[in-house]
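The complex appears here without one of its protein chains, the remainder shown in place.
For reference, chains read A, B, C, D and E in written order, and residue numbers begin at 1 within each chain.
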Amino acid sequence: MSAQPKHITALELGIPKRDELPENIQKYFDICDEKLGMVPNVLKAYSHRLTQLDSFTRFYNELMFGESGLTKLEREMIAVAVSSSNRCYYCQVAHGAAVRDYSGDPTLGELLVMNYRAAELSERERAMLDFAVKITETPHAIVEADRQALRDVGFSDLDIWDIANVAGFYNMSNRVASAVDMQPNLEYHAQNRS
Amino acid sequence: MSAQPKHITALELGIPKRDELPENIQKYFDICDEKLGMVPNVLKAYSHRLTQLDSFTRFYNELMFGESGLTKLEREMIAVAVSSSNRCYYCQVAHGAAVRDYSGDPTLGELLVMNYRAAELSERERAMLDFAVKITETPHAIVEADRQALRDVGFSDLDIWDIANVAGFYNMSNRVASAVDMQPNLEYHAQNRS
Amino acid sequence: MSAQPKHITALELGIPKRDELPENIQKYFDICDEKLGMVPNVLKAYSHRLTQLDSFTRFYNELMFGESGLTKLEREMIAVAVSSSNRCYYCQVAHGAAVRDYSGDPTLGELLVMNYRAAELSERERAMLDFAVKITETPHAIVEADRQALRDVGFSDLDIWDIANVAGFYNMSNRVASAVDMQPNLEYHAQNRS
Amino acid sequence: MSAQPKHITALELGIPKRDELPENIQKYFDICDEKLGMVPNVLKAYSHRLTQLDSFTRFYNELMFGESGLTKLEREMIAVAVSSSNRCYYCQVAHGAAVRDYSGDPTLGELLVMNYRAAELSERERAMLDFAVKITETPHAIVEADRQALRDVGFSDLDIWDIANVAGFYNMSNRVASAVDMQPNLEYHAQNRS
Amino acid sequence: MSAQPKHITALELGIPKRDELPENIQKYFDICDEKLGMVPNVLKAYSHRLTQLDSFTRFYNELMFGESGLTKLEREMIAVAVSSSNRCYYCQVAHGAAVRDYSGDPTLGELLVMNYRAAELSERERAMLDFAVKITETPHAIVEADRQALRDVGFSDLDIWDIANVAGFYNMSNRVASAVDMQPNLEYHAQNRS
Partner (left out) sequence: MSAQPKHITALELGIPKRDELPENIQKYFDICDEKLGMVPNVLKAYSHRLTQLDSFTRFYNELMFGESGLTKLEREMIAVAVSSSNRCYYCQVAHGAAVRDYSGDPTLGELLVMNYRAAELSERERAMLDFAVKITETPHAIVEADRQALRDVGFSDLDIWDIANVAGFYNMSNRVASAVDMQPNLEYHAQNRS
């Protein structure tokens, strides 16, 4: 029994069955199964338009796994703090699990979902999340002092660019997920809880 | 390793050691240990002033376990939805665990923490949480139509009184917890996850 | 003629007549009549469930009149500033009158109802109300610096606990009162106006 | 003793003494003394620049006392509801007294200061204040349906124009008063309390 | 073709034809035609009640063109920043054109409409607009430090009075314009674009 809706999204998108997908996508989904134990529902949702799926996943992979001065955990921390600010169910579930996994700390995932200000963080992490949440909540009010606060704890200008892009990305995907009521795979919930 | 601070609160309250407490409080804490596997940190925090501990626990027990047309699960659901709206870390952790326990549904706890609007709820539950969250966020804007919406899904006027009181209670304890940086017992996190 | 609704609350709660109440409650109400010139409507409202009335009044009396480093006037000032922030009609009327009474200053009651920032207050009072209003409006954003600001003007950690609890209490009762449209006794309005 | 600051405004404006004012202004102030028992501080404040005083008072008198389908009480009710929304101390004190005076109902002044939604109002009054407060809080969100709601309870298009102008006027003077910390005459507080 | 509504306002105000107006108003409108190439729609709207037109234009002319330590461009900059904050279509169009005209800088008009924080301004201009926008968005929160920030960049107390009055004026006219859906003359749009 679950209070989580059963659909992938609330829209009729004509999502193709797995064996109707082009071979390269089938292979990509097989790799997901292998590495994550599932194909994330966001990928299934985008698979109704393959050109979008392709450009979305390229951009996602570039930002989350590409070259950057930010660690993969830091990028996931931004993902959860932003998604909590926007109260996006899909992204808090999926990326909360990723934070628990990368950090080995189940409380960190909970803290970022519930209120990152309550967490015991390094100065660097705190400044990074303060900036990510400020551009989420009041992007029009960002001024030079906000960028300088990041430099003051050791971030380079290239790092600031990356923080802005990762935080920006989840401000996009949070809204797409909420707009279409996208539901996360149930497997995420119990992962890395202790 | 945990990103959760180690203290009970950020204040120096002179919390007495367990064996310094009066006998009746020691017994009460023993019962907590037995039933919950821990003494909730909120009780330890209030134990620095025993008259407050007494009146707080009486009031809490009356509202959460006393006579009411609301089930215990419904009262816990209100607790979590309100605490999510106020982003109170302590109460989301402690009462999120209670929702998972009472409902047997780990996703319900997550949904109420992350965004109750994304959950598949009965009409009754949805109306109850809409009212609880509205009195949390814009109490000044409550009008007769809001009360009528509860009657329309079957709540009695006595039930509405109880919803208001339970929602009110967490608006109090959320603020006390956030004001003093109260930290939940670590045991809650892994409880009833699957 | 009065634009104030005539009811105690907008709910049908089956409030017992005074002579139907248990003897100890009748005595308590007689004392109210004697000291305040009335039985506050909030007590009449809770009297439909005597176990709640008992635990509510105990908790209320403990916080407002119990041992504390805060004066009774300071606690009432918090009550009004919080109730103004939440725009609770009942509590602004009842506790505005209490502030006028304790302080002997009719303008202080008005200032706290209308905008406490416009009042000429001591540093200590200003810091206390700034904290009380911040935990009312943005409890999730409280950080150590907010607690330190109270210590800097001379409050002890036990005082901070008490400010948090008094402010928390009115965040509860404001919401209960607004949720059920509780109306204050008309006697309050003209009290201590000059 | 009063917690209200002693100044007229927090600025050094070089306000002339009464006998330094031009004769016609002295006469105008004498009439104020006679009719109101005081010269309202807002007039003293503007008297440092007589051309502004002249155009401000003409505009004020035109809107509040000129030809209109709105009664004088209705215009004062708008003044208080708008000033409450903006939490302007000066205007809530001065126009709250006017509402108590015109209506003969001390609770009406309090209700409009504290939360007009709690008052027992006619449909016409409620619609008028809902519109006035909406253009105060979210002017960008006004749509045709908001104007139609006024027509539906009997207001003409000329009345809507007047509601907009009176509400607009207090959105101006609330901000001027708050910006310069203008203080109301102490005489207002005790007027028409019972 | 234009997506801008064709009416002057959404209300039936019985605006007189030009040749039905009193001679002095006809002359005033002729001067507008000569100087501005049009009669601004706001004047036509007020012309349905000539006493209001008279007091509105006197007050407007006094604040925008009267004696002041603020330049005419500075007053127009305040007009646009405030109107942007309130999202008033009429005033952004009309005063955006005035800023482009006075400054000879088409980007300045755009920056003030879109987000004044993104503009390269002098310290004096920045402080002036920060104050004007703060009294627009959170007038209740203005404290002495906000006035001092203006003095620190060289404004006199009389200048602060003028900033407050100009910002206040547009908080009024923005709301009147939005409340009645007042539409700007089409001529403004293309003026001073390069």
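Keep this in mind: a residue touches a chain if its C-beta (ideal position, glycine included) is under 8 Å from a C-beta of that chain, and two chains touch if they have at least 3 such contacts.
Just so you know, these numbers come straight off a predicted model, no measurement behind them.
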Visible chains that the absent chain touches, using the contact criterion stated earlier: A, B, D, E
Full-complex contact with the absent chain, from E:Glu62, E:Glu76, E:Asp162 or E:Asp181: E:Asp181
On subunit D, residues whose C-beta touches the chain left out of the figure: 140-143
Residues in subunit E touching the chain absent from view: 1-5, 84, 87-89, 92-93, 103-108, 110-111, 113-115, 118-121, 178, 181, 183, 186, 189-190, 193-194
Hidden partner interface residues of subunit B, rising order: 115, 117
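We adopt the following convention: only the chains that are shown with their structure count from here on.
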Partner chains that subunit C and subunit E have in common: A, D
Chain located farthest away, centre of subunit E as origin (C-alpha): B
Separation of subunit D from subunit E, taking each centre as the mean of its C-alpha atoms, in whole Å: 22
Two or more partner chains touched - positions in subunit E: 140, 142
